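With one protein chain withheld, the remaining protein chains of the complex are depicted in position.
Labels A and B are assigned to the chains in the order they are written; within every chain, residues are numbered from 1.
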Amino acid sequence: MLPYVLKRFAVAILVAITVSMITFSMIYLSGDPALALAGETATEADIENIRRVYGYDRPIVVQYLDWLYRAVQGDFGQSHYLKKPVSEVIFERLPTTMLLGFCALVFALTLSIPLGVLAAIRPNSMIDRVALTIAVVGQAMPSFWFALIMMLWLGIYWRLLPVTGTDSWANFVMPSIALGYYITPAVMRLTRAGMLEVLSTDYIRTARAKGLRPMTVLFKHALRNAIIPVVSLAAVQFGFMLGGSIVIETIFAINGLGFLAWESIQRADLPMMQAIVLVLSIFYIVLTFLADMLNAWLDPRIRVG
Amino acid sequence: MTERILEVEGLSVDIPVPAGMLHPVQDLSFHVDRGETLAIVGESGCGKSLTSLALMDLLPSRATRRASKLALDGQDLTGLSERQMSDLRGNRMSMIFQEPMTSLNPAYTIGDQLIEALRRHRGVTVGEARDRAVWLLEKVGITAARERLRQYPHQLSGGLRQRVMIAMALMCGPDLIIADEPTTALDVTIQAQILHLLADLQREFRTGLILITHDLGVVARVADRVAVMYAGQFVEEGTALQIFQAPTHPYTQGLLNCIPVPGKTARGAHLGTIPGIVPSLVGRMPGCHFAERCRYVTDACRADAIALRDATEPGHRYRCVLSPEETAAHNQMETAQ
Partner (left out) sequence: MAVNDISPGAPDMEPSPRALLRRRVFHHAGLVIGASVLITIVLMALLAPYIAPHDPLDQVLDRRLIPPIWFDSDKATWTFPLGTDHFGRDYLSRLIWGARISLMIGVSAMLISGVIGTTIGVLAGYFGGRVDMVANFIITTRLSMPVVLVALAVVSMVGSSLTVVIWVLGLLIWDRFAVVMRSATMQVRNLDFVASAQALGCSTARIVLSEILPNVANHLIVVATIEMAHAILLEAALSFLGLGVQPPEPSWGLMISEAKGLMFFDAWLIAIPGTALFLLVLSINLLGDGLRDVTAPDGRN
């Protein structure tokens, strides 16, 4: 187990470093960052001044290492627009996004895993068709459009839920569904395929030949094995969801990281954008690393190798 | 004194396929006594594995089973619900499968998998179940049994896993064990060990054993009685002695001619082969199923269904239009060539 953990950890660190380089170089995408900062009316001297103040006159490697050194310590610099430390703003907003992501994940998993299991137990039955329809429709529905439609019906026509804001739990219902249904098709398909595959294995036949109760066969013997790939997928999808939360948070005006990202993009607040991209990427890396560990624990072939 | 453990009459399996109805198992009748080994022999695809699954009621969901009589120790199995049937499986009748590498769940320790049937059927404590598992693992020749309980299937070799499977089948002290090609996936040296182990345990515990195999060498060593299966039907049945000494059906003869006999088969001599392919079992098939591959085929073979008939000795029956003397004469000519 330990060599496996160490190897995964090393890869995760390498990926994180690569991501940090890409994120850092983003500021050079629009050309000279000093020029972009200075604005159109700036004189040559102003630009030169900004270059010196922000350190853009140093070699790029030095700039990167300096940025990385600070970033590791949690210092992402000052927001150009808010005039506050970037990390402070991010850690204010992060919990909201995490909560939203968590609710969305719970919604998605409680819908997709039971549906996938039921569909696999009775292939081509009514429930299988319903599950397939949900998957096909879900994959084709633009999430922002779905969010607006929900807002219209649940929020305006029927007045069941608040439309925007983050005041109570009710505010999180629609965004969680909008964000969560987005990953439901993939998780459900994988659960169904995994269950179908596992249910046709020899060891399930053995379990049935032992006279075990159907529920024991299904949950103890089948689901335990079918769930292993679903864990990885759920981690990956959770990462995607945090990325996708920018759309949903913007629509529902939820004061999370996604909304902050959108605001920062509108304001051309480079350090803030960089930091958000980096934080979400690192979060994704940590998440997949943890999923690998959970997988190893679930699968004795990795754990006791 | 014999005691009927299993009685089967008119067992058939039907599977709907796009081309019609497939009949992989057709009207089988047989019985197994306590302490007796019945070997069902046939080439792959003859329906022998489906027969074993049909007995356990573990057929794939599309397949249907029919039988005029199916009784385990006098108890009728045909009308049982899935729940009642699962009370018997692993308890009164258990099964050993062909593939020890894939027949154990990779996610659980072998201890966990050994004790669950006993816990389910007898409601014993974990400790008691574990003690029996250890005792049985030692019986099947596994050393350091108590430590093995904590191991996962992937940590064991194929031979060890099959021993675990055998121990698992014995956990509840069943009346009947069905072993479907239990040694096919193993090395030749391990095959013999496993086979002898199975035969010894079966004698010791006085269970009935149905041994399903394509390997006549295996049959010769352990079977009391033999049923030869071809294309869904029994074509010959009798004691092991009768089958090996006086094979009467041309198919049985052909099978036996495929095996070299030390001291009898000359070096460089031709081993027999049976030409042709097994017929499709879709739809109704009149006449003898073996007709297309048989050397002695006549028009009479294709006319009507052929019933099992008695050979010269009692208990020895075969399914052919020729008399025992005729087929024996043919066979002598054949081996003389």
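Simple rule for what comes next: a contact is a pair of C-beta atoms (placed from the backbone, for glycine too) under 8 Å apart; a residue touches a chain by one contact, two chains touch by 3 or more.
Computed from a predicted model, the values in this text were never measured in an experiment.
The residue touching the chain not shown here, chosen from A:Val130, A:Leu152 or A:Leu290, is A:Leu152. Considering the whole complex, the residue from A:Leu161, A:Leu196, A:Val231 or A:Leu294 that touches the absent chain is A:Leu196.
The omitted chain makes contact with just one of the residues A:Gly55, A:Pro95, A:Pro142 or A:Pro214: A:Pro142.
For the chain left out of this panel, the touching residue among B:Ala291, B:Ile306 or B:Leu322 is B:Ala291. What chain A contributes to its contact with the hidden chain is residues 11, 14-16, 18-19, 22-23, 26, 29-30, 36, 123-124, 136-137, 139-145, 148-149, 152, 156, 196, 236, 239-240, 242-244, 246-247, 250, 258, 261-262, 265-266, 268, 273, 276-277, 280-281, 284-285, 288.
Going forward, only the chains that are shown with their structure count from here on.
Taken together, the chain B residues at the contact with chain A in this complex read 56, 58, 82, 86-91, 94-95, 97, 99, 102-109, 116-117, 120-121, 151-152, 154-155, 165, 168. Contacts from chain A toward chain B in the complex involve residues 201-203, 205-214, 216, 220-221, 224-225, 298-301, 304.
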